[in-house]
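Coming up: chain A.
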Amino acid sequence: MKLEILLAVFFGGSLLTYLLGKISKRARDILAVLVLLFATAGITSLYGKSSTATLYTGFLDFPMVLSIHPFAWIFALTIAVVGLCAVIFSWLYIRKKGRTDFFYFMMLLVIFSMIGIVLSGDFLSFYIFWEMMSWSTFLLISYNRGKAIAAGMKYIVMSVAGSLAMLVGMISLYTQTGTLVFEGISGSLNSASSGYLQFILILFFVAFGIKNAIWPLHVWLPPAHSEAPSPFSAVLSGVLIKIGTFGFILLIYGIIQVQVFVNLGHALFNVRNLLLLLGAVTILIPTFIALFQDDAKRLLAWSTVAQAGYIILGIAYGTSESLSGGTLHFFNHALFKSLLFMVVGAVEFRTNGVRDLNSLGGLIKKMPVTFVAGLIGVCGLIGVPLTNGFVSKWLIYHTLIVNHSPFLAFVALLGTWGTILYSYKLIHHIFLGQLPRKYEKLQAAPVSMKVPMIFLSLTVFVFGVLPGLPLHVINLSELGFGMEPLAINMWGVVTGSGSIQMLNIATALILGGIVLWLFFRMGPKNTRADQMDNYAAGAPVPADRYQYSVKFYDPLTRMIAPYLKDIADNFYSALARGIRNAGNGIRRIYTGDVGNYALYIILFLAILIFIQLYWKVW
Partner candidate 1 sequence: MVLVLQILFVSILACLVGLFLIGLSRKVTARIHWRYGPPLSQPFIDIVKWFSQTAVSHGKLFDAGMIFSLTGSVVVVLFLPFGGICPLSGSGGLLVILYLMLIAPLGIALSAGESANPHASIGVSRKMQLAFGYELSLLMILLSLMTYYRTVSIVDIVETQIQAGWSLVQLPLVVSGLAYLLIMPAIMGIRPFEMIQAPQEISSGPMAEYGGKFLAFATLQHAFNIYIGLSLFVNLFMGGGSNAGYFLIKLLLAFMVFQVVHAVWPRFRIEQAVRYLWRWPALLAFIGLIIVWVTTS
Partner candidate 2 sequence: MKNPGKKLQDELRSMFESISTEGDGENRMTVKCRKEAVITMLSFLKKTGFDHLALISCVDRLNDNVLELVYILSSYGGDVAMQKLNILLKTTIPRENPQFYTATEIFGNASPYERELHELYGILFRGHPRLTPLFLEREYDIPPFRKDFDTRKYVKDVFDQIPFVDDKKGRT
């Protein structure tokens, strides 16, 4: 399957979906899924191959090159799979809302441009797909009006700033090396001075940092995720955030070669330590903020920011194990985070629009499958051993500890415990506890929403028990970058200083579970009690007032609250206010009185003459 055919068909398909939507809604839904199925099949058929194809040179005779290598393959496959699940999920979710053709067209366009970015072989096509991704995301974020407009505006302004920084970086690379194609650049970059390289890294750090929501640049993410429609926020926080990761890996491992990156610049104040520090901060602060959230999707948005911190740690650390840990965490996070967003979306769909955690509860009785999916998603997020989150986190911690940087490992581990707290809060407030009376007649999630959720939960388990599958592909990509791959077998990682074998852990847990289950069935049968028959000191249970969820971690959050003022957000709003005031100030220059205007002309003349007298310009 050639790359341009894949992209051309994909783009054509999305256009066709839009037009078909005008005729029949059903056909459009099916076509959307078919297009994505085609893309997924196309990408899987490219497994292991690494080929490049120049697309066309119409643009100021810069060649636009498409290339595929195992590393890009992982990203492309994840994007396609998560996109497919999101589109299937949005069949029913979007039906009731308005402008559905626009939604499908934009969704397919976003996925197309992400795959385009991942498959691009040179900076020009990388930038063009990047921009298309930005403005189609902008249009999708502000899809359901109201607060979404402000979220969309915040997103687009930051991403325009980011892409401009990338444009400058890209062109300065062009002036330095004479070409925009990745191979060409990496080939002739060794002559560049370390100061220049650091300048380039900072520029690209801004562009990818904004997309990857690193701490100071993460401000757009929480409002964007909680206001975007759920299927899109699944794609948004599952894979779109990680395009920044792809950029980082491409830049650090592909172009600048990791050895150069690691010992670049001053021993202490270099870009690598900056990235590591920001990665650590990105893990800690959003995790604590997530404890305070009462809106399900905003909580998940903050958790996405936190998990992105792990990936940054993995990538910026530089050893082959940390890279595989970071990439594997990207892959896992894409799966279980989109799963969690779908769960919240299904609940929102059924309770038509309720996202406030304090008004839900006890939905396990009505939506059992969604609960199981949510539980597996949360276990993946925490990193409970049988799920895939565990393996990737273990890899990251192992490198951090063995390579003698315990403080980073401490921050990452503490982040995990914060994750446990806010993910249990998510599960408890939505599914456990008393079922309010108004949700008594709630049906379970529709089939078209259950299928993607079940599929994603299965993948979370399969890759948790058999981490060898993704790790093998990651090893292939590391070979591509010229780094020595990890010693892995089907069940886990075997390294000199400590290894994990998921076989032993899995059998121990499953066998132990079965034995204890038999032990549990000993003795008389349990009687079933209804939620109204709970212990309430003998008094009858008051309906609809017997669910504890408001201020769930209050003793803890009360302690943390004074230290958690959102510095980044205040800074940006102050900046925006400053620009607006400056705008109003400058507008005063045009006073509207012609006398002043004439005066300005004479003033200009005077300045010109003054220049000549003073500097002998001419």
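We take it that a residue touches a chain if its C-beta (ideal position, glycine included) is under 8 Å from a C-beta of that chain, and two chains touch if they have at least 3 such contacts; residues count from 1.
Behind the choice of candidates: all candidates are chains of the complex that A comes from, given by their letters.
This is a predicted model, so every value here is computed, not measured.
A.B. asks: By the touch definition at the top, chain A has one partner among 1 or 2 in this complex. Which number?
C.D. replies: Spelled out: of the options 1 or 2, chain A touches 1.
A.B. asks: Give every residue of chain A touching candidate 1 within the complex, in rising order.
C.D. replies: Going through chain A, the ones touching candidate 1 are 362, 364-365, 371, 375, 379, 382-385, 390, 393-394, 397-398, 401-402, 404, 406-407, 409-410, 413-414, 417-418, 420-421, 424, 427-428, 431-435, 492, 497-505, 508-509, 512-513, 516-517, 520, 522-529, 531, 534-537, 546-549, 552-553, 555-556, 558-559.
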